[in-house]
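Only one protein chain is missing from this complex, and each of the others stays in its spot.
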Amino acid sequence: MGLMAIDKRDLSAFIDGLIPQWEVVAPVPVEFKYAFRKVGSFQDVALDYTNTMLPPKKFLLPQRDELFSCNPEGGPSLTPRFDETPRVLFGVHSCDVHGIWLLDDILAEGCSDPHYLCRRSNTLIIGLDCKGPCHDNAFCKDMGTLKPAGGFDLFLTDLGERYAVQVGTGAGTALAERGGFYMADFEVREEFFAAWQKKQSGFPNRIGYDTAALPNILAESYDDIIWEALEMRCFDCGACTTVCPTCYCFDVLDENDIGTDRSIRYRRWDSCQLQDFAAVAGGANFRGKRSDRLRHRLLRKGKYFKEKFGRFACVGCGRCGRSCLLHIDVRDVFNQLKG
Amino acid sequence: MNHKYVSPYVPRLAELVTARQLTSREKFFEVRLQDGSALGHQPGQFVEVSVFGVGEAPISVSSSPTSQGLGFELCVRDAGSVTHALHELPEGSTIGIRGPYGRGFPLDELKGNDLLFVAGGLGLVPMRSMINYAVDNRADFGRLTLLYGSRTPADLLFADETERWRGTPDFHVATTVDLADGAWTGQVGPITKLFGGVAINPVRTSALVVGPPVMFRFVLKSLLMMGVYESRVYLSLERRMKCGVGKCGHCQIDDVYVCQKGPVFPYTRVRKLPEAL
Amino acid sequence: MTVRAGVFAFTSCEGCSLITLEVEDRLLEILGRVEFVNFREAIDDKSDDYDIAFIDGAITREHEVGELMKIRERAAILVAMGACAVQGGLYFLKEYHEPGETLAYVYGDKAGQFDTMPVRPVSQYVKVDHSLYGCPIDKREFVEVVTALLSGRRPNIPDYPVCNECRMSENICVFERGLACMGPVTRAGCGAICPSRHVGCFGCRGMVDKPALDQHRAVLTERGLTEEEITARYRMFNGHWGSAHEKP
Partner (left out) sequence: MKNLDIKVEHVTRVEGHGNIVVKVRDGRVEDARLDIVESPRFFEVMLQGRSWQEASWITSRICGICAVTHSTASLKATEDAFGIVPSAQTVLLRKLLLDGEYIQSHVLHVYFLVAPDLLGVGSVVPLAGTHIEVVRMALRLKKLGNDLCALVGGRHVHPVAMKVNGFTSLPEPAGLASARERLVAARADLDATVELFKTLRIPAFTRETEYLSLKGVDEYPLYDGDMMSSDGYVFKPRGYLESIKETVVPPSSAKHVAARRDSYMVGALARFNNNHGLLHKRAKAVADAVGLSAPCHNPFMINVAQLVETVHCVEHAAETIDMLLGSGMSVEVSDVRPIAGRGVGVVEAPRGTLYHDYTYGADGMITGANCIIPTGQNLANIEADMQGILPGLLGGTEADVAQTLKMLVRAYDPCISCATHSIEVVFDRG
């Protein structure tokens, strides 16, 4: 799709113009960090933010996602629940756009997940380019997520007085028709290209090899002692998967209403790093060893999805490393495995 | 509400037609889908059973698709919240069924072969589906042999049926228990003890193995020593199949979702999955 | 279905009993399903015929043991309610002082007239079917246990660390605020209420089944806590847990 532009002074009117029609979600400051929240006005948005604590996936796969309700009277009758709230995720950085793009593939593949797809089809994604590395441990460049390749409707790159706007979908085109946007002229294209060049050189590589080799390196490291060593730094708390833009594992639970006999089946975020994740009702735990759980996570991130979808299930955002109290950092592990 | 999306997580309603105690821990259920349709399963597949307000659990289908009944059969051990609630339900209750899910035994590949069924404990539940399929399509298969091991004589499942199988032409049945009581006159010891007493033609035999994880390693060793081809050994793996549709992640071993690619796997595949055994 | 229930308080502040009345939004619905037939703090009836017994408080006196055992015999389901009942709670702090001195300090020369024995959780004396964790218990979890028991399912009580739900709440980690926290080894379910208010977790919900203690100590040491400070943290709500293994 094409390249457009919008003057900075027009962005506010554009976003505020969306709010009556869509639930607009954007990064906002929370003390010295940031979080994606529903905003009431463009003024609330932190344009110049570093990575949010949780990725925006929480609006597509909420922590508690009701699948259906059950009314035992006359049946029982089961009513599926679908969230059709029209929503705009604004200000999503390239790494997180990649995360959503991967979830799009994963949750559509095979037996597709309509609860996700329903939310997704009602969600517009307006990305916003970050200007520099958000943190020392971000390794987006190594994971190939410096610029978006899919999964967005519009994507904004700061050119000083205006933004270059990549249009990713037809819905994005429709958004751009709301006013303020114009086709990119030669000058915008030049600046956009220059900005991209500048961004590329401004981000260092933080993995000491070409990540194309990663699946093989991980395969060869299956029995490496590094997994046992990492055990000594892991709590089984699942913070790493909770903050991950591409983790989507869930648990399914029933909840009863005390006043009636109705119940709700819902799913909630789960984590392959929790001790009982692979335990069955009979008591056997098929991934009872902490080192096996750690390896499983890293293999998912760096091997399995790459082989299946052609893309890593790690976007290099570095959130897991920052949230780990004993500093288990995917980037460090990838580096150490190469040895 | 008509919706363009159909959720795979919403079960079909079904009736518990009969419920009968099988052993102290297992109960046997006949289940019929409310819309009258057949489940349409293959031997070795499983369903997700819902007790509304309690939850959902993966359960192997125990009846053969060839069986004459109107529904299908489940044999359930009281082991968790859902299975306990299922045991408590009276006949006629409404439950939810999703599935059938996964890949069962490869019927086309098995056709024409001798079949060696090796079942440990609850493993006989899914195996029963396959055994009855073979019995009902007796001409499609060669020699049939069932080796069945259980903890105690009281834990033996489907005793009547085991006798019926014994009476089927060219069907050899051998059982063993870990702990015998006074009345037990049969074999005592691990299931591998039964291998000495069976006469099979290894090159014509496909071996189907279902049982607790500890059993697999010894059984595999015995099978391979007997000369059964690796490519003709099939295992059914137990995992925590929560969603049944390859999403929730709980049943994943290495890069494989057991609920999608299993629970029945050829040994040649399992061998490449370090987390499988 | 309705059930008959009793709420029994032993050595406690009765805050957990009070929480059962603090679910104002659901209280009338609960009262429609749960008939409280013995609940000294709230009602006059003192029936011995109940299905579920909620036990609030630790066991610190000989006669409490007998009463507890009687309750256990009568109740089909016994729920230990709150840190005192579940793990002995804060009261275990007195066990770090010499017993005779303890009595004398509080009751002076009349100390001989008061009996007390080492603080023990309810599970030390009777089988506990379900536990409601925390000091005090969490009201949502109380409703969850009641509805689960009424529906014949196992209550959904987490066995993973507070860190998990703290991250879900998008809290800034209290370690980043320079505070110490028991979150990495403490059972979740409170919604990380303390870290959410910028307070380090004190571990009131007790530890997860298999806590990563060595790792936790490593974190606390790395953040500059001394051995004494670490021990003080561990003793606060988990003294009895420690004594059953190694006294922290």
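Residue numbering begins at 1 within each chain, and the chains themselves are lettered A, B and C in the order written.
Methods note: a contact is a pair of C-beta atoms (placed from the backbone, for glycine too) under 8 Å apart; a residue touches a chain by one contact, two chains touch by 3 or more.
For clarity, every value in this text was computed on a predicted model and none was experimentally measured.
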{"item": "Displayed chains contacted by the hidden chain, counting the whole assembly", "value": "C"}
{"item": "Residue, one of C:R33, C:K94, C:R120 or C:H240, that touches the chain absent here", "value": "C:K94"}
{"item": "Listed residues C:V3, C:A218 or C:A232, member touching the removed chain", "value": "C:A232"}
{"item": "Among C:G88, C:P121, C:P136 or C:P184, residue touching the chain not depicted", "value": "C:P136"}
{"item": "Those residues of chain C which, in the complete complex, touch the missing chain", "value": "9-19, 21-22, 24-25, 27-28, 31, 35-36, 40-46, 60-61, 64, 89-91, 93-94, 96-97, 101-103, 105-108, 110, 113-114, 116, 135-136, 193-194, 196-199, 202, 232, 236"}
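Keep this in mind: only the chains that are shown with their structure count from here on.
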{"item": "Chain whose Cα centroid lies at the greatest distance from that of chain B", "value": "C"}
{"item": "Contact-richer chain pair (by C-beta pairs counted) among B-C and A-C", "value": "A-C"}
{"item": "Between chain A and chain B, centroid-to-centroid distance (C-alpha), Å", "value": "39"}
{"item": "Euclidean distance of C-alpha centroids - chain B vs chain C, Å", "value": "43"}
{"item": "Mean-CA-position distance for chain C and chain A (Å)", "value": "37"}
{"item": "For chain A, residues contacting two or more additional chains", "value": "253-254, 256, 263"}
{"item": "In chain B, residues with contacts to at least two other chains", "value": "53-55, 80, 82"}
{"item": "Chain A residues within the chain B interface of the complex", "value": "67-68, 70, 72, 75-76, 78-80, 82, 107, 110-111, 113-115, 117-118, 222, 248-254, 256, 261, 263, 265, 267, 270, 272, 277-284, 286-287, 292, 296, 299, 303-304, 307-308"}
{"item": "Touching residues (chain side chain C, partner chain A) in the complex", "value": "26, 29-30, 32-33, 143-144, 146-148, 150-151, 153, 156, 159-161, 163-164, 167-168, 170, 172-173, 175, 183-185, 208-210, 212, 214-216, 218-219"}
{"item": "Chain A residues within the chain C interface of the complex", "value": "30-33, 35, 52-54, 63, 232-239, 242-243, 253-259, 263, 269, 271, 274-276, 323, 325-326"}
